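Notes to accompany the following structure.
Of the protein chains in this complex, all but one are displayed in their positions.
We call the chains A and B, going by the order they appear; numbering starts again at 1 in every chain.
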Amino acid sequence: MTFGFVSGAPNQSRPLRERLTAIMPQLVLGPSLLASFIYVFVFSGWTIWISLSNSTILPDYSIAGFHQYVELWSNERWRIAYTNLFLFSSLYVVGTTAIGLFLAILIDQRIRAEALWRTIYLYPLAVSFIVTGTVWRWLLSPSTGIESLVHQLGWTSFKFDWLVNREMAIYTVVITGIWQASGFVMALFLAGLRSVDPDLIKAAQIDGASMPRIYRRIILPAIGPIFVAVLVVLLQSAIKIFDLVIALTGGGPGIATTVPSIYVYDLIFQRGQMAEGAAAAMMILFALSLVLVPYMIWSNWRQRREAGRA
Amino acid sequence: MPDVAAYDPLGVAGTWRRRRAKLVVYVLLGLFALYYVVPLAIVVLNSFRSLPDFSRNGLISLPHSFSLEYWSLAWSKFCVGGTCKGIEPFFYNSVAMVVPATIISTAIGSLNGYVLSKWRFTGSEILFGLMTLGVFMPGQMVLLPWARVLGLLGLSNTIAGLVLIHCVQGLSFTTLFCRNYYVNIPDDLIKAARIDGAGFWRIFRKIVLPLSPPILIVTVIWQFTNIWNEFLFAVIFSSGTNQPITAALVALSSGGMAVHQYGIESAAVLMAALPPLLVYLFGGRYFLRGLTQGAIK
Partner (left out) sequence: MASLTIRNLNKSFGSVAVLKGIDLEVKTGEFVVLVGPSGCGKSTLLAMIAGLESVSSGEIRIGDRVVNGVPPKDRDIAMVFQSYALYPTMTVRANITFGMESRGVPKQARAEALARVAGLLQIESLLGRKPSQLSGGQRQRVAMGRALVRDPALFLFDEPLSNLDAKLRVEMRTEIKKLYQRLNKTTIYVTHDQVEAMTLASRIAVMHQGRLQQFAEPRTVYDRPANMFVAGFMGSPSMNFLPAQIAVSGPAAVVLAESEGQAMRLPLPDKVVASAGEGRRVVLGIRPENLTRYDRGRTEEKPYLGTIQAPVEVVEPTGAETITIVRIGSREVIACFEPDAAPAVGETVTLAVDMAKACLFDPETEMLI
């Protein structure tokens, strides 16, 4: 039964089985912790190391200083990539939030067949970015898609060649990104709207406020935390965007819609510039932490405030 | 959380104004619905149309032909990246990757969540934070290290390697979800069980696990969908006939020179999208419920 000492006083040390049981939680957690630790810290550490080296196709572990970062930032292509990122992120976040909120408010109006509408707006969430990008590429391509359809209908001077237009291609990514994500945002807002105390609405109605006023001054402020959560989720998915662009435009035309993550891929796998690629990956991580760290601090502060008041 | 609004914002105006307002709401909903549904509808229709139909009428038009053959061609005969076996092998690759990864990461995540919420020890909160960091790691940062690791383990270019990657990365999510859910199980239940003499595993099996289905559904759906739809690792860590379906799709629809077989490509795209879509259609309600309860924290 117990694998403990048998000699003398059995109380001197706890049997092995008991000791195992006592640290069972740690034992169970152990492997995952180890894996996570390696995954988060060792991998990042390795990438940081490489970004400071001269690695090209194969890793070279001698530290060479920060010149990869300098290389990176003086590169035209990188500048296009992160300009695209800013542009895309801001439009994507604003557009998705606005549409998601609008749809949530519409559905909140006690309409019928709510499950049907929710399913329609939400299914893009289940679809791969690759599928989305491919389908929208077909739709937006001037030779086969909307432009060609309108031509066929008779309006031959209609132009909708954004997809292959250097200036406008990034906006096709925005349209497609909004299509994919707005349903999810709608679901979050809808849950928030539903969690507002209905007595507040009744009180405001008796007070004489019109419905728009009630939304603006009572309901929306009450779901403030959800806005923050939505913002964080969308921003971090925008920063990491890769699959969608690959499938929709391939980064093109040319490099017009290239984004940082595509540039990293290119540097490492197409151009054999491992160190510079690692530096670019670090920049992505940096951008992410700009979003996440303030959020975690804010969220912590909020939790502490709630706990203190309770 | 109620499933339906407890108040009717439009309900207290006069009947005529209320009806008019609701009509506007429905019209707006319908217009937006078009934005979401039309792409899907077009692809579905296109998967039945013949090549001459496409050349004559373009991609977006009502079908002038109908055939089911493109589906079977896409499945078993279409040429993708050198082999002409259709997308069937890639589909099964995805299945072989997703199912084990989902099951393993869910199981371990649930155990981790249990430990972190009910068996707290000094430093467990910090460790939890550490594990959650994994959620935010961008794929590009871990590409090369994974390549090294897979190489060391002899798993390069195998489905098993992809399973490993997705398990480790998925652990962060599943642990996060499960722990936030288990925190809501009253501690008194656990205390009562311990007084009754139950130990770590017994409590898990008899108390925590039976209460888990809601969050397990969420984790399973989340993992299944995300791993099935994942592209970056799929395309880098596998090649040729070992690739999961997302990678095959890109190869398929960007085949440069040849004339695009839109019918077959549409069918292939639909088949690739179908499993997560079906999962979402049948499990979506539970998924939403579980997710929004946890996400608004």
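Note that contacts are C-beta pairs under 8 Å (C-beta built on N, C-alpha and C of every residue); 3 or more make two chains touch, one makes a residue touch a chain.
Please read these numbers as outputs of a predicted model, since none were measured by experiment.
Chemist: Return the single residue from A:I218, A:L231 or A:A256 that touches the missing chain.
Modeler: Only one of A:I218, A:L231 or A:A256 touches the chain omitted from view, namely A:I218.
Chemist: Check each of A:S210, A:S289 or A:Q303 against the chain that is not shown and name the one that touches it.
Modeler: With A:S210, A:S289 or A:Q303 as choices, the missing chain is touched by A:S210.
Chemist: In the full complex, which of A:H67, A:K202, A:R271 or A:R304 touches the chain missing from this view?
Modeler: Residue touching the chain left out of view: A:K202.
Chemist: Go through chain A and note every residue touching the omitted chain.
Modeler: 197, 199-200, 202-210, 213, 217-218, 221-222, 224, 309
Here, only the chains that are shown with their structure count from here on.
Chemist: Take the average of all CA coordinates in chain A, do the same for chain B, and state the distance between these two points in whole angstrom.
Modeler: For chain A versus chain B, the centre distance works out to 14 Å.
Chemist: Could you list, by residue number, the parts of chain A that touch chain B in their complex?
Modeler: Per the touch definition, chain A meets chain B at residues 21, 24-26, 28-29, 31-33, 35-37, 39-40, 42-44, 46-47, 50, 59, 99, 103, 106-111, 114-115, 117-131, 134-139, 144-146, 148-149, 152, 179, 183, 187-188, 191-195, 198, 201-202, 205, 211, 214, 225-226, 229, 236, 239-240, 242-243, 246-247, 250, 261, 264-265, 268-269, 274, 277-278, 280-282, 284-285, 288, 292.
Chemist: For chain B, which residues are in contact with chain A within the complex?
Modeler: Interface residues on the chain B side: 1-2, 4-12, 21-22, 25-26, 28-29, 32-33, 35-37, 39-40, 42-43, 57-61, 108, 111-112, 115-116, 119, 121, 127, 130-131, 133-134, 136-146, 148, 168-169, 171-172, 175, 199-201, 225, 228-232, 236, 246, 249-250, 253-254, 262, 265, 269, 272-273, 276-277, 279-281, 284-285, 288, 291-292, 295-296.
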